[in-house]
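Only one structure is covered here, and it is reproduced in the block below.
The complex is shown incomplete by one protein chain, all other protein chains being positioned as in the whole.
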Amino acid sequence: MVAGALQMTVETRCFAGSILFFQQPGFHPTRVLFAEPEHFSTLESVLLVAAILASAALFFWRFGPILRNILRSKKDANFSLFPLGRRVWDFFWEVLCQGKVIRQRPLPGLAHAFVFWGFLAFALVSVNHFATGFGLGFLSPERLLGGLYFLFAAVWALLVAVSIAGLFVRRFFVRPIWLGKKVSYESGFIAFLIFLLMATYLAAYFVAPGSLQIKALWWTHTLALLIFLPLIPHTKHLHLVLSPLTVFLKRDGFSKIPPLAGDEDFGLVAGKDVTQLISLQTYSCVECGRCTEHCPAATTGKVLNPKEIILGLRTYLNEFGPASDTPLLTEQRIASPDNPPAKYLSMEAAFECTTCGSCEYQCPVGIQHVPIIVGLRRGATNTGAWEDDYGTKLFLALEKNGNALGLSATERDKFIQKQAFPIFDGTQEYCLWLGCMGGYDPKGREIIADFARVMQHLGTSFGVLKKEKCTGDPARRLGNDLVFQTLAEAGLKTFETAKVQKIVAICPHCVRTIATDWREFGIAPEIEHHSEFMARHKDRLPKQQGESIVYHDPCYLGRYQEIYDEPRAVVAQAGTLVEAPRSHERSFCCGAGGGLAFLGEEKGERVSHVRARELADTGAQVVGTACPFCNTMFRDALTAVSDTPPQLLDIAQLTARALPASQPQSSESQPPVSGGVQ
Amino acid sequence: MKIVVAIKQVPERDAPIHIASDGKWIDEGDLNYTINEPDAYALEEALQLKEKNGTGEVIVVCAGPERVQSTLREALAKGADRAIHIEADDLGSRDTLGVAQVLADAVKSESPDLILTGLQSDDLGLGQTGVVLAELLGIPSATIIMHVEPTASGLKVNRELEDGWFQHVELPLPALLTIQSGGNKLRYATLMGIKKAKTKELKTVPAAAASGAPAITLERVYLPEKQKKTEMLTGSPAEIAAKIVEKLKFEVRVL
Partner (left out) sequence: MSGVLVVMEQRSGTWNRMSFEALAAGQQLATKLGTACSAAVIGAGVDSLSSELSKKKLAKVYAVQHDQLGTYTADGYVAALEQLIQQTAPDYILFPHTYQVRDFAPALATRLKQVLISDVIAIHDGPVFVRQLLQGKLNADYRHSGSGPCLVSIQAGTFRSDAVEEGSSTVENFSPQLSADLLRAKPGEPFRESAQTVDLTAAPVIVSVGRGIGEQDNLGVVEELASALGAELAASRPICDNGWLPMERQVGSSGQTVSPKLYIAVGISGAIQHLVGMKGSKSVIAINKDENAPIFEVADYGVVGDLFEIVPELTKAVLASRS
């Protein structure tokens, strides 16, 4: 009786159809009909139900544990759903518009976008497809709306089929290394399934409704879908389900290091420290390899591979679960058949990271790599497991001398006296923050002296603090929360006592750390980078002509704070601005960040040399920097990569060189004023 | 092995030097304090001995006013098991014998197997407290030690001598060693260490009153005067070279 009813409904529809485009056997240019099967036997219905149940069961059999792993992970400290605005925007732009996917890898990105949008377009089609199997189909190919929709879907099917074929060719024939060295059969199979789904859909236009062929196509399509479904949680295609959520729930702020939660939290030591967000993110990884592609460490022969760290964490969660005490890092696990050492999820790899943020920036599914890597470092450093000579030396220097270079604080005092800088006493507008490089490094001091001249030229009052300690940036990035907290709290107190209201600094690391990382312990006065200051006053800065200057975006100014235009405005005043091949958010790290400037020799090719070569190859006469660390790194690197290296100048130096010489120069290489001994 | 490490809290190396009004020491108002560096190496040696052995206890002892507790806590954070603060506000008026007596009183009841301390302090630098403490406790001592190795009958240590010479010395336990800087790599204080330190015992004991007058007294401190006048030579490099050769010929007489 059911069958009879079904039969009647189908016949009625066929009969009621009015717009026909194609018809078996030949095609009519004026009539196209999307064919549908007309009759399903009881057996078929039973089989269909069974298949659906089986597919769903297999899906949840795998997805259940994953969901459990995520939900059972530690709650994230300090997580807030609000403000919602940014989350909604990110969801709209990154997920719905596929903004990052396309922009950072245009051609494959567009292909993927088509597949994604195609999936969205097919939503109703797929629902209708299954409904048809139960005689409950609600989209009529003969009606105008139904027919248009099926046509709409058909266009998408074509786009998807072409795109997926292209992506297949890319993965299996072009073989970009970012997708991994191993051939991924699952990816191939799924590409095939998607293609099959589109093919079986399109083919429905070429067969007669109610025919055997359409039935065959229908079942093929169904089975393809039902096989696809359980494969989702077993493969990286889990991102279909998770990544929209992942993007929405991202921590607010770039490279946001969460505070430690309580006395027992030392960072990511074992499974039980992995938080819900991190779990969600590792399960969302699409294995696209964009993070690794842009990683300065991975591309210069280091062990560090951001993609493999995420996948390594995922493998760990699958094997040990989110409550495990087994250490995450290889070096801390006892090697055994059950605990095989993982090359990538290791202390060695974690400490090769410059925290440049390219990985996090590139990730299209919302994975935030930097807090994860810093979390792993915290787990090693806060527990004393990280035993590195240089690291220890750095921490002891920060503890004893309050600066990262381990120099006596009297050296900074001598510099201030020599430059005759006014001491900040609350009457000046700005507190000029020297930082470790500005206070102790010869080149950093030159930059400070030149910027001071610029400020004097602009008539801006400033003073320097009597005593300054490091902001704690290297300690923070290397995971030493004890030293960082001590320095941050001391720094906040110093600003409060001195009644500082506005700070200007030459170092993006100082700016970012004071403005953002110190928030955990209090609010610092407003601080800006000297590029922002100078850009505001650029009309009063001398206009220089001619020289070509290639500007290098520092990681901590560019990706971290999205300050791209201000330094360029300053450079444009000083000469002709030239862009490096990788600029703005794609700028390639100088290699100093993450505390690495203070650690030992790096493996493989030097990151600074790679970037220096890129900058020198632009043919510019000058390399313009806005960070004293970039400046230090390029100083040696440029002479190493070129026989006729371009000049290297900070934006402050570029500006000051054209100022009228009203003040004595700052250079450390000047002969002394008198030959007497103190 | 039960190891006692005697540490001293001293002004930081960068400390500003202003002579106090009584002329007998420096102004303590602006000073920051830290652990005496050779004592930090002694502590490191003790911790490494305990870690290598797998068992044992490291007890840190420090005499001084209340502020020394911060240095004791840092030592606990680095891995020491217990701390003893010998409360004494008048250490400046006691001599080495007096200070060592105060330490001996506190340490005696612990009956340690080994006592380690730095070879001298960064502030006074007399370099004797360890040896005097050993003598008061009636145990053997060895100084300027670079490495310590437990043996079946006691210890084998590597002692630094002048001119780049070294020697091994074997000692029975209990014994006292004064440790030279640079023998080991110091460890950094970790967050985990600090948190654990909160639950470790820090006992305060009073110091007995000083018995008798000190044998030596520090009368006054003052900034060093330069005893010789340095003649600075100026000019172009060639001119300077000529001037030096003059001096070498006629004043120093080596040419």
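When the chains are written out, they are named A and B in that same order, and each has its own residue count from 1.
Note that in this section contacts are C-beta pairs under 8 Å (C-beta built on N, C-alpha and C of every residue); 3 or more make two chains touch, one makes a residue touch a chain.
Here the structure is a predicted model, which means the values were calculated and not measured.
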Selected residue (touches chain absent from view) among B:Gln9, B:Thr34, B:Thr96 or B:Asn184: B:Thr96
Residues in subunit B touching the chain absent from view: 11, 13, 15, 17, 19, 26, 95-97, 100, 119, 122-128, 131-132, 134-136, 140-144, 159-172, 175, 182, 213-224, 226, 228, 230-234, 237-238, 240-242, 244-245, 247-249, 251-255
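As a working rule, only the chains that are shown with their structure count from here on.
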In the complex, subunit A residues that touch subunit B: 260, 263, 266, 381-384, 387, 389, 391-392, 395-396, 399-401, 408-410, 480-483, 675-677
Residues of subunit B defined as touching subunit A within the complex: 12-14, 34, 185-195, 230, 232, 234
